[in-house]
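Other chains dropped; remaining ones untouched in position.
All chains are identified by letter, namely A, B and C, in their written order; residue positions are counted from 1 within each chain.
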Amino acid sequence: MVLLTRKAEFSASHYYWNPAWSEEENVCVFGKCANRNGHGHNYTLEVTVAGDVDADTGFVVDLKALKEILEREVVSVYDHRHLNLEVPEFATLVPTTENIAIEVWKRLDGKVPGARLHRVRVYEMPDLFADYYGEA
Amino acid sequence: MVLLTRKAEFSASHYYWNPAWSEEENVCVFGKCANRNGHGHNYTLEVTVAGDVDADTGFVVDLKALKEILEREVVSVYDHRHLNLEVPEFATLVPTTENIAIEVWKRLDGKVPGARLHRVRVYEMPDLFADYYGEA
Amino acid sequence: MVLLTRKAEFSASHYYWNPAWSEEENVCVFGKCANRNGHGHNYTLEVTVAGDVDADTGFVVDLKALKEILEREVVSVYDHRHLNLEVPEFATLVPTTENIAIEVWKRLDGKVPGARLHRVRVYEMPDLFADYYGEA
């Protein structure tokens, strides 16, 4: 078994806000991320799939197919978007790096033919990233 | 004379929109950047100052002072902000990488004690950046 | 469960020397790292914590709290220091990348509220790093 990882990028806006809380609570917990005008990031996504190497192709997965799946399922939905306002899963969920990793997993799981989704890593900044391996 | 360059980062939202144009024209010229909900980036700023090396300190400029100036004049104003909505110069100016470089120059020029501002470089993404050297 | 990783940096001096050995043995085993004047590195630290995502915040861990813990427990102790001469654990322990990873683990383990320390990675150079996951 070999793991294959492909990176992709998207640029998006977001803010952190829990509607069940007062403005004071939001600012206290989320600091400058609570600014309702939003701020943004160049997110980097690393998607890892696991599988056996096909003897004919030497591939775990067809990279063109994997790239198209990432583009269709994630990048075209998240890139140049305001995550809170335009991406359905973040209408009610705070778009933290942790939650983005989980939601990207849900968007990709079961969609990669011939390989198993192993890990989703999301970098919000070069010095901060979250990893999700699915539910145990 | 030696040039000294210090990097800084800020994360911000923006969109591209010319109010003198119709929505169709804006979308035609600016594409997905015209999305009024905004999208965002991790901007990297490289500020270069030029000067003689002080014989006592070995410095062109005191780095702590330079860092404080960058923080006070630029990062505290741009970071975790929506550039179009919250930064005065972009109320009427499209916040392109080019214009950000020029405006950062204006914010810093003449503020660095003992050294001359030489260049402002702004990366919007790792594969795109603008350089401004002031007016000739 | 999600893993969250935060990077931090510190610049420090060190040398490799086993006092139970002769100078010849030290030079033979440690090469130019045995230079008693010391040499130095920009170390990069990656600290990974594991936990469930809080439904209210979308966080595994409060990033400001994590950053303060890294600063207080590690960076303020190691940064701009000579590891052999100024950091207690390296008075008797050779400050190799491996040992630094273990000692950073000991400094952080049990200190991150609401999350479990999962991995400490230390880069001595961009092409060399050590990972420690605690004792099995």
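In this text, a residue touches a chain if its C-beta (ideal position, glycine included) is under 8 Å from a C-beta of that chain, and two chains touch if they have at least 3 such contacts.
Please read all numbers here as calculations on a predicted model, not as lab measurements.
Counting all copies of the one sequence in the full complex of this file gives 6, of which 3 are shown in place.
What we mean here is this: only the chains that are shown with their structure count from here on.
The touch graph of the protein chains shown is a line.
The two sequence copies chain A and chain B touch through a face in which the numbers common to both exceed half of the numbers used overall. Among the chains, the centre nearest to the mean of all shown protein C-alpha atoms is found for A. Averaged Cα coordinates give chain B a centre that lies 34 Å from the centre of chain C. Across the assembly, chain B contributes no residue in contact with two or more other chains.
Chain contact summary for the complex, chain A toward chain C: residues 16, 18, 20-21, 29-31, 93-99, 101-102, 126-133, 136.
Partner chain A is touched in their complex by these residues of chain B: 9, 11-14, 32-33, 35, 37-42, 79-82, 85-86, 125-126.
Considering their complex, residues 1-8, 48, 53, 56-60, 62-64 of chain C touch chain A.
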